[in-house]
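Worksheet for the structure shown next.
Of the protein chains in this complex, one is absent; all others appear in place.
Coming up: chain A.
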Amino acid sequence: MSQLLTVAAEEMENPLIPPIPELVIGLIAFVIVFGFLAKKLLPNINKVLEQRREAIEGGIEKAEAAQTEAQSVLEQYKAQLAEARHEAARLRQEAQEQGATLIAEMRAEGQRQREEIVAAGHAQIEADRKAAASALRQDVGQLATELAGKLVGESLQDHARQSRTIDRFLDGLDDSASKAEATR
């Protein structure tokens, strides 16, 4: 046994001298590992790590964006609310004013209509009075003429003379009536 060991030791005198075939195999083995890792696998994972980093940062950015948006929406909402309140107050005031003017207008209109109606009534009464007066004048004239004719016994057929006489008489009556009115 010990003899065999000596032989073995002689065969491999120095373990620090590398056998060439093993150097070659060692190089090949390492190049295989390096080739796969450097060319394919590590770029693969680097890409994914980058994507992950972006995803995380993107998520944070998204959250920040959402927060700022929420903030702006809140402010917008508050502004709108304030505006709406102003608007409501304004509308209320406007409505009050409108109501007041409307009431005033209606009151004025009512007044005007009342006066119109009153005026129309007065005019109507005047017209009626005039019509009645003129109708009466004719009738009175005729009646008086007939009566006078009967009383006098003579026909007063001459219309022109007749009417002049009646008119004169009636004018006299009018004058006396107006004088009486004026004195009253």
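By definition in this document, a residue touches a chain if its C-beta (ideal position, glycine included) is under 8 Å from a C-beta of that chain, and two chains touch if they have at least 3 such contacts; residues count from 1.
We adopt the following convention: contacts and distances are computed from a predicted model.
Chemist: What is the protein name, per UniProt, of the chain that does not appear here: "Maltose/maltodextrin transport system permease protein MalG", "NADH-quinone oxidoreductase subunit M", "ATP synthase subunit a" or "Protein TusC"?
Modeler: Missing chain, UniProt protein name: "ATP synthase subunit a".
Chemist: For review purposes, identify every residue of chain A that touches the missing chain, sorted by number.
Modeler: 1-2, 4-5, 7-9, 11-12, 15-23, 25-30, 32-34, 36-38, 40-42, 44-45, 47-49, 51-52, 55
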